[in-house]
Every structure is written in structure tokens, then in C-alpha cells.
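Every protein chain of the complex appears in place save one, which is left out.
Lettered A and B in written order, each chain numbered from 1.
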Amino acid sequence: MLTMVNMRWSLGYCIILASILTGEAGAAGDDRERRIEELERRVQQLEQQIQQLLGTKPGTKPEDKPGGKSEAYPTEAERTPEMRLPVSGYMDFHFNKPRGEPGQLDFHRFVLLFGHSFSDRIKFWSELEVEHAFVEGREEKGELELEQAYLDFLVKPYFNLRGGMLLAPVGLINERHEPPSFHGVERPFVDTVILPSTWFDTGVGVFGDLGRGLVYKAYLMSPLDATGFSAAEGLREGRQKGFQSSWQNPAQTGRLEYHGIPRLALGASFWRGSTGFRFRGVNPRVKVFEIDGRYRLGRFDFRGEYAQVAISKAGELNLALQRETGVSPNVAERLRGFYFEPAVRVLPRRFNRDLALFARYENFDTQNRMPRGFLPLKQFDRSAWVVGATYYPEPDVAVKFDYTFLRNASSVVKAVNSLNFGIGWWF
Amino acid sequence: MLAALAVLAGQDPPVGGPLPEITAAEFERFRVGLEDFTSVETVADGLGPAFNAASCAACHNVPAIGGSGTITEIRAGYRDDDGRFTVLGGGTLYHLFSIPPHNCHPRIPAEANVIARRISIPLFGGGLVEAIPDEAIVALEDPEDRNGDGIKGRAARIVDVATGRERIGRFGWKAQQATLLAFAGDAYLNEMGITNDLFPTEAAAGISPETLRRCDAASDPEDVRDRLTGLRGIDKFELFMKFLAPVPRGPIDAAVQRGEQVFREIGCAACHVPELRTGPSPNPVFDRKPVRLYSDLLLHDIGAGDGIEQAAATGDEIRTPALWGLRLRRPLLHDGSAATPEAVIRRHDNEAARTRDSFLALPRAEKEVLLAFLRSL
Partner (left out) sequence: MLWLLLLLAAAPPTKVIHMTAERFTFIPSQVKVKAGTVVEFRIHSEDTNHGFRIPAAGINEVIPKRGKGELKVVFHADRPGRYEFECSKPCGAGHNMMRGVLIVEE
């Protein structure tokens, strides 16, 4: 390919050079103009001939080797035939051994992603997840979930429409949860009990690139259901997951990402919604706020996230659920968590494989502030050190190992450390 | 009736929460206990082979976890013409269920001539009741009826299984246990078949010991300490009941106050003593606190006895039920056979015959305010 390009320009140079060398010295400017025009016309002819010689059409299958080619392009965008994107997927497979308990082998996730381009402007994307717990000595059901299924209408770079089953644009992990994308066998605790990843539901919204590295998303989504809130896991069981979701009072959510500074990626998101649609008199409003950042410096990668959840009328929610079910869930008014994770790639660049060492400190409290008259359960005021390594025999395959030191502020219930291994891949 | 209850419940503060002044650490213990109280036991946990339910909360859940229920269990025995009671088949409690393949299902012997039913007793305010000193209960007893009012309440003198000491029982329909730990251990074995440190031997009425051994191979005691808390199941149940708050009073208006006066005037308060006090305690939550349970915790014969002899109680005796939370409980009486408080009052006899007659003789308006008072409890 490269030689073709070189050939063309070499030809051009030669022609010009030849013309100058053989041209009459001191010829009139007009004469030279005419000759240059003539030359331009001939160059154009040559271009077309070369195009024919190459005989390629736009939209060919991608080839997996470096280098590229460019072609003569048409004036208006060519109409692309309907293009089927290939199937993608990710899977992960875990071994978890909490201290003092038997180990558990679990094929945690088997996810297939399908997309389809109806045209350059209308695209469909979906994610189908099978969670099948293959567990020793305990009963557990698997889950089959449609995590994403939406249609994108691409209008302008700064404004596009989306509708369907969407991922809530909150937090780092919710949208970036392919196994090679994060360190540690399990997802960070903050992204599990403070931000209930994987958080998805039906919705519509807009998104776009505002230029200068600013990218935004703003959606209206089905709200969370307050009857599922709990002390241990916060909002997690309140996810409706698109199962005939209630659309009274859709929640507003959005995310802004900034990639303007080299090697730095910053993000901020929020989620706001009324969650009391199953009750008659109680309507807790939930506000989620989150900021995150990722920074690369040579072999080092730094990642950090802070998330905060506010649940209004949590006290009334507890009382209402106590009247209905006989047990108060002891939901907090405020949940808070953050983590910081440095990681370093230790193998030299020339190796085909990569090995990263990481250490993550997490601090997360799902009972951070309680409504008046309620006491916090200190066993849920937790912190963790997750230390381990990720080995990439190939950039899309991650062999993970970590040891999780878990602590809580309780004098009654002990926290348990665990050893974890995992293999995850993306294709 | 249920609609009326629902309306009332909606206006009341909710039931089933912990005592208001406890510390955060005590609250955690309460919740750990609540979790175990509701957790469903399996054969692997030692359930069975014969049992009445697989979790405490399965029977104790009205109007909230820790309450009463609608499930009735069966007791049976033999009573001869002189009134002497004989326990048949190794016990009086014959379980309702057994674990598959049901070859260890209890059989009530054909000789049994006493069959009795019991619903679950509510557990609200258990810690406060436990903290009432034995002396306070003994001070109320009058077995020889020295004051001539016809009431012969008797303290239930039992031996506490945990300490081996003689104590005054107060928990259970027949006041068979004095401490929450023993009450929990008793229930764990007798209702669910799970042996524990206080009741370490598998026993079930109507099933021979050899058959029991065949059906339940799990080593005893089946109740073990939980790794994360260091607590046994019976410890957790004790903590739950200990910090479980009593049912708060309903709305009080002029009619209710007048009704309480009538309640005292006709003699209900002689057994349904409005208030007892806890003894001194290092824990401020239980230190000399009023316990408004409307019961003297004594054994009485009011003609509603179920005929089963148990612990210190004869077949005719039953412990005065505590009336706190009455409005949220249905059905009534130890066997769940009464639908309304009025029906219960009509069933009072023997020691309570005089008071019952006074009630029936009341003018209609007085009856109404008394029932209004009962609806506020």
C-alpha cells in the first residue's frame, strides 16, 4: 500500500522535475501557468487510473495488521449498505475463598453483545447476560438478563438520540465492566453497594461530544424501587432492571467526561429520582452524585472514585416497610464510598504479555447517616484493601488474582478476608 | 374487624422495633438476633426430624416479627378420673411436620384423652419482662386466697436450666421458663428439633428414642456458634427478644380512660395488673423501668386451662396473659378459639367468675368503654 502512495508522488515529482529541467529557461509566466494546469489535469487522470488499478470499494473488511491505505474519496458520503457488526462478548470465571469458609467456584458471567448498523446514522446495540452460579455445596439460581438493548440515532457530533434498555451512566464500572478493564476479581465494593452496578433500565436520552474533550450523556430512565433498599447493599435491590418497570416519575441522570488533558480522564455523574411509587404516602427521593478520575503516567495507572447517595424520607420508608413486612430494613439517609487504586505494569514493553500489580483502598459505608430515631448498623461501615495482580497474556484476556482485607466498625460481627482468582476475557 | 385493625395499625407507631434507648452495639445485636429469628433452618442445621415450623418467625409474626400467630400446635396427654395427669409418648408436644420421608412422624397414643391446641405467644417486651425480679411476682401471689377475693394466683417455681437455680417462671403460656435464654433453648428443641447447649438431647413426643436416632443422625448439640459473631442460635434469639420493644399503647381518649376505671372497678386488674417494675440493672435500658403489661405473671385457674400439666402448672392453670398489644392480636386465648375480647371475657370462670359476672351485669355504656379501653392496649 505504501509503495503505491510513494509511487504516485514519485511520479508527480518526476513529472514536475522533468518539466522544469526540460522546460525553456526564462519562459513567460503565462506559459508556465498553462503548463502547471496541464500537469494538474494529468495528475488527476493518473489518480483515477491508480484508483481503478487498486479496484477496492469503500467499507471493506478490516484487516488485522498495522499500516493503512487511503483512497480517493467521493464528494458526498457514500451510502453504506447495511453492515452487520460481529458478535462480541465477555466472560468471567471466579474462585472465591473467604477465610474460614470453603472455596467457591463460579462461572460468574457469560455475556454476549450484538450490534447492528442499519445505516451510518442508525445503530442498534445490545448486551445479553447469563449469570449462572456454579457453586459447590450451596443452592443458587442463575440469572438471565438483558442488560442493554438500545437504538442510537446519530444526528450531530454534539447531539444524538438514544432509546431502549440503557446502562445508567453513573460511575466507572457501570459502563466499563469488561474483565480486562479493571483490576481485582470482583468489582469494587463502592461500585456494588454504593453505586448498584450493573445498573440498567429502560430509558431515553441524548448524548454527544461537545468538543475540547468534553463528552456528555443525559437520560431519563425508569426509577429505582424503594421497597428493595436495604442496610447492607443500599440501592442495589431497588433496581427494576426493566422488568415491566414503572415509569411514573422517570429519573434524570447524566454524565460528563473530560479527556482534554493528555493521559487524564475525568468523569462526574448524577442520578435523581423518586422511588416511592409502590407506596401511597411515602416517596423517598434519591440523589446519587459521583466523580471519578483516571490518570496514566508511564507504567503507572491511577484510578479513583467518590460516590455519595442521599435518600430522603428514609425514616418514613423504614416505618412503612416495617408496617408492611414486619421488619424495618433500617435504610440510611446517606451512603458514601470512595476508592483509590494505583497500579503498575511491570513487564518490559518488548514482552508480548503484560503483568500489572495493583492495590486498592476502599472505604464504604451504607449507614453513613441515619434518619432521626434510627441507629446505624456498624457492621456496614466498612473498608477494604484489595491487593493483587492482573496478568494479560493478550490484551483482551485477564488472569486475575487478589487478596481482599475487609474491615468493619462493628463490635458484634466480624469481617472476613478472602482470596480470589479469576479469568476474564473480551472478544 | 381486620379493616378496623388495619386503620388502627396505620395510625400507630409500628411494632417490632427495638427498645428506644438502646445503644448502637445493642441495636446490632438485636438485628443479628432478628436475622436468625427469621432465617429458615434446614435438615443440615439440625431441623427435625419432627418440627412445628422451620423458623421462629414462621409462627411469631403477627403483627410483626416477634409477635403471635395463627398456627396452632398440638399437645396431648392422659388425665385420670382423680385429675392426675400422665405424660404419654415421652412428652406432651406432638409435632405437626416431619422431614421427608416422614418415617419419623409423631403418633399420639390412643390412650390420650386430653388434646389441646396452642397458638404462638407474643414475645414483645421480652427483655423488660425478664428484668422483673422474682420477688415482685412472688409478692403478688395469693394461693390460699387470704384476702378472700376468690383469686388464687400462684408463682411458677421452676428450675432454670441455664443456672440450675430456682427461679420464678414467666415466659410461655404456663410460665415454664424464667430467662429468655432458657425460653429460646426450649423452643429451639421443642418447636424445631434443634438440640442446643441447654437442651442437648433430641426428644420428640410420640417418637421412640431409637426411631429418633435413626432419623436424626446429626451430632448434638446441633446449635453451633456462628463464626462471624461467636454467638449460638439461642444467644441470638435471646438478644432479639431482650431488645424487642413492647407494643406501644394505642390512642387514649376519654372513653378509654373511663374504661380503664371500669377495668379496675370490676376486678380485672387483680390479675391483669397494669404495671410491674423491673429491678435495678447496670443497663439503663432495664434499670427500674415500668412494665405496663397488664399481667401478674402468676398461674391461675380461670376454667380455660387446656388440661396439660407443664413445668410448675397443673392442667387447669394458665399464666395470666399480658394484655399489652391485645388490639393487634387475633385470634385470642391460648388456643386461638376466641374471636373477640368480649368472647374471652365470657369464657372467664372459676377464679375469675365473679369478675365475669360483674362485666355481664354492667350497663351497656360501661361495657362499651371497657371494650374501648381494651382496644387501646
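Basically, a residue touches a chain if its C-beta (ideal position, glycine included) is under 8 Å from a C-beta of that chain, and two chains touch if they have at least 3 such contacts.
No experiment lies behind these values; they were computed from the predicted model shown.
Though it is not drawn, the left-out chain touches A in the full complex.
Contact with the omitted chain, checked across A:130, A:215, A:268 or A:355, is made by A:215.
Although one chain is not displayed, chain A still touches it through residues 5, 12-13, 16-17, 20-21, 56-60, 62-78, 80, 85-86, 88, 113, 115, 120, 123, 125, 127, 148, 152, 154, 157, 162, 167, 175-178, 180-181, 207, 209, 211-213, 215, 217, 257, 259, 262, 296, 349, 352, 354, 394-396, 426.
As a convention for this text, only the chains that are shown with their structure count from here on.
Between chain A and chain B the centroid-to-centroid distance comes to 57 Å (mean Cα coordinates, whole Å). Chain contact summary for the complex, chain A toward chain B: residues 100-101, 319, 322-323, 326-328, 330, 375-379, 410-414, 416.
Partner chain A is touched in their complex by these residues of chain B: 9-10, 13-17, 22-25, 27-29, 31-32, 34, 38, 57, 61, 63-65, 67, 227-229.
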